[in-house]
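I have placed the structure first, in the form of structure tokens, so that the comments after it can refer back to it.
Apart from one protein chain that is not included, each protein chain of the complex appears where it belongs.
Then we have chain A:
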Amino acid sequence: MKFTLKIWRQKNATDKGGMVTYKVDAVSPDSSFFEMLDQLNQQLIGKGEDPVAFDHDCREGICGTCSLYINGRPHGPIRGATTCQLHMRSFRDGETIYVEPWRCGAFPVVKDLIVDRSALDTIIQAGGYISINSGGVPDANAIPVPKPNADSAFDAAACIGCGACVAACPNASPMLFVGAKVSHLALLPQGRIEAERRVQQMVAAMDSLGFGFCSNTYACEAECPKEIKIANITRLNREFLAAKLAAEKEKNGGFTI
């Protein structure tokens, strides 16, 4: 297969950057999108040019390292797939493909297609965990968890932190990411204990990092490679409101106003 690629090139965070056109041919339809980019890079290295930098690692659809808007869609045209699990058979022979980095103020460009997503780590550090020490915990079966809850917690925990939800959102909101973590922990008895504090701290961190707000466009759910459900945002809102009311109640000596 043959492709024309329009790729965003940007030397570093301060460079202005712009689209550059490349051609690549003799691509196997069974190649992954990254194997096609590898092929392009081999061509560029052969000509002594700087290869295109992009983030990738496991190439098995689970590490969350990969990113890329492909033809304007995070991770490309396939529903529920990361970029590394996108194969060239999903494109038409001869097609022109646009490739760009995630666009979000909280994710500055590092080089070419690579962005800095450490803001997501900062949100987790604000409370995306259960505060227990290693060692000295009860037997695992001493904390029974209803299967439906465990399954729902797993569905939320399947988030790989790739940032596609932020990239898909017109407001660059990370609500699906935060909602998934809040849901994962709030659905389990172990995580319930700190739920109120956690949701407030994570939302505060999210707000302080320069992300936008959720306006219910559902784009995040449509583009999430792990098909995390929008219901997690609903749960986040509910948890947040409940925590806020509880905090007010405490402040006002037991009365909600």
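Observations on the model:
Rule of thumb we're sticking to: contacts are C-beta pairs under 8 Å (C-beta built on N, C-alpha and C of every residue); 3 or more make two chains touch, one makes a residue touch a chain; residues count from 1.
Please note the rule applied: contacts and distances are computed from a predicted model.
As stated in its UniProt record, the chain not included in the shown complex is "succinate dehydrogenase", which appears among "Threonine synthase", "sn-glycerol-3-phosphate transport system permease protein UgpE", "succinate dehydrogenase" or "Cytochrome bd-I ubiquinol oxidase subunit 2 apoprotein". Considering the whole complex, the residue from A:Ala153, A:Val203 or A:Ala243 that touches the absent chain is A:Ala153. Annotation: of A:Ile7, A:Ile70, A:Ala106 or A:Leu120, A:Leu120 touches the absent chain (contact as defined above). Here the missing chain is touched by one residue of A:Met19, A:Ile132, A:Ala204 or A:Leu245, and it is A:Ile132. In the complete assembly, the contact with the undisplayed chain comes from A:Asp55, out of A:Asp55, A:Glu100 or A:Glu239. Residues 11-12, 28, 30-32, 34-35, 38-39, 42, 44-46, 48-51, 53, 55-65, 78, 80-81, 85, 87, 89, 110-111, 114, 116-118, 120-121, 124-126, 128-135, 137-141, 143-147, 150-151, 153-154, 157-158, 160-161, 184-185, 188, 190-191 of chain A touch the missing chain (whole complex, contact as defined above).
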